[in-house]
Each structure stands twice: as structure tokens, then as C-alpha cells.
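Presenting subunit A:
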Amino acid sequence: MIIFEYFFYPGILFALVVSLAVSWIDRKVSALVQWRVGPPVMQPVYDLIKLMKKETLIPSGASPVVFLLAPAFSFAALGLVSLILFNSNLYASGFIGDILVVVYLLVVPVFSLIMAGASSANPLASLGASREMKTALSYELPFILALGVVIIKTGGALDIGEIISVQRLSGPVIYSLSGIIAFAVVILCFQAKMMQVPFDISEAEQEIMGGAIIEYSGPPLGFFVVSRWMLMALLPLLAVILFMGGIGSFTGVIKYIAVLVIAILIKNTNPRLRINQTLRLFWGPVTLAAAAGVLLALLGL
Partner candidate 1 sequence: MIKNALKKSIWVYHFGAASCNNCDIEILDTLTPKFDAERFGIKLVGSIRHADCMLVTGVINSKNLPRLREIYSQAPKPFYVIAIGTCSVALGIFKHSYNAAGPADRHIPVDVYVPGCPPKPEVMISGIVKLMEKIDATKKKGVREI
Partner candidate 2 sequence: MELIELLEKNLGKKIKSLDRPREKRIYIEISPEDLRFAAEFLFNSMKCRFSTASGMDEEEHFEILYHFSLDSKGIFINLRVKTERKKPEVDTISDIIKGARWIEREMHELLGVNFKGNEELGNLLLSRDYRGPKHPLRKK
């Protein structure tokens, strides 16, 4: 049963379908903002199948094991996250501490990118890895603080199911001042987690040509690309769960898409920041805002 859940519903396969749809929404909305028509609905599927059928090249000087394991780690961790999130959203139940497990698992893709960059034997890739590490260090603290706001507001729930059910009973977290602040902080942090403009410093196509994944081709690249899409599907879901009580009905789906579109619009209306500007932004104003949110939450606002 658990194997069925992990691999099919609501695990990897289901998450895959959702993330393909999400990535299509991403490309389509970006295209519309840019006065274009955009790709057809099946485009992500074609991209994925094509990548799976292509040749895998391992650069000379790279360590093959680490090089090939990195994307697999990333994909497997996200599969687990999707299992936990969809499961708790469906049944409004979970196990104690699963929110912390999710936080840990969400760090795995970052580490796999760093592994990928470091094992690629390419100066641009290692630069990408080092940038990824710096960005990750910068956004984790405000993210955890904002998570603290949610936990305080929901009466110390460390269980996603409980977070959801408390909000369904006594109103979503976002309806309070501290909730709004924490939501804004989380949206910014997720933008960085999804590696999207303005925080896509680690892969900056125009500067370091894709950064850590520059040397990947074929199926391993496919796994990285899918991981990106899954992150893009799962993080808005996490935001909806944390602040709006999850997707319970049709309005829940609309909320989810709204959060997604906000992220896409931020991506399309901003230039990329420099790494030092990013660090300053996250360690300065964003962390302060998150801390203020925690204080307000403690005061009950």
C-alpha cells in the first residue's frame, strides 16, 4: 500500500502530472505577460520524453557516481515531499513533526545541485554551486522564522494535518497581521527556493550558462528539470497549506493557482539580483520582517 502511495497516488506519479501542468501554466503565463502565445499544453510532456530518450554524457574529470546520483536524490526527496503534502492535504492528518521533515527534505534538492556543480569539473558549474550554497544560507533563516509564525498561530502544531484542521476550524493564518507578513516572507523565500528571477543567481543562464547543471544532458538533466517543476508545484501547495488551510474544495484550487501566478508574475517583472544584494535582502529586511511577524504572533495579532 505504501509503495503504491509513494509511486502512484498521491506520490511521484501524481506529483509528476501536477508539476507538468504547473510548468505549462508557468510558461503560458510568462508568454502572455510577454505578448506571446506560448507553448501547447503537451509541451512539458514532449520536453520530458525527449530528454529521457537522449544520450547521457559524463564530462571527463567528473566523478560519475556523484554526478549521476545528484539528480536522483533531488527527485526522490521531492517525491517524498509530495507524498507527505498531498496525503496530509487529502486526509488532514499526518504524523508529529512532519512539517520539520518537509523542511529538511526541501533542502535536499539544494544539496544535490551543489553536489552536481561540484562534481561537474567545470568552473561555471562550481561557481553555480557556490552561489546556490550562499543563497540557501540566506533564505533558510527567514523561512524557518515565518514557519514559526504559523506554528504559533495554530497553537504549536508540528503536524501538517493539525495545521490544516486548526485553520479550517478557526480561520486561516493569513487573516491576521503576522500571517500576512509571514506569507510575504515565505513567498520571497520560495521564489529563491524555486530558483526563479530575481533569485535565480545560481543558474543565471546569461552569466554562468545554467550554473550547476551546465554539464548535464539526457535523462539526468530530465530529472533535474522535473525536480524544478515539482518544486514549483509543491512550494505554492505548501504555502496554501500553511497559510490558507490547504486545498479543500474548488476555492482551494483557485487559491493555489493564485499563489502560483503571483510567483510567476514576480519572476516576470524583475531583473536578477546580484548575490550580495540577495544576501543583504534576506539577512536584512526579510529576516527582520519575519522576526517581527513572530513577535506579533506571540502577542496574538
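Candidate entries met the following condition: all candidates are chains of the complex that A comes from, given by their letters.
Convention: a contact is a pair of C-beta atoms (placed from the backbone, for glycine too) under 8 Å apart; a residue touches a chain by one contact, two chains touch by 3 or more; residues count from 1.
Note that the structure is a prediction, hence the values are computed from the model and not measured.
K.L.:
Given that all of 1 or 2 sit in the same complex as subunit A, name the one that actually touches it.
P.N.:
1
K.L.:
Which stretch or stretches of subunit A touch candidate 1 in the complex?
P.N.:
27, 31, 34-40, 42-43, 45-47, 49-50, 53-57, 205-206, 209-210, 214-218, 221
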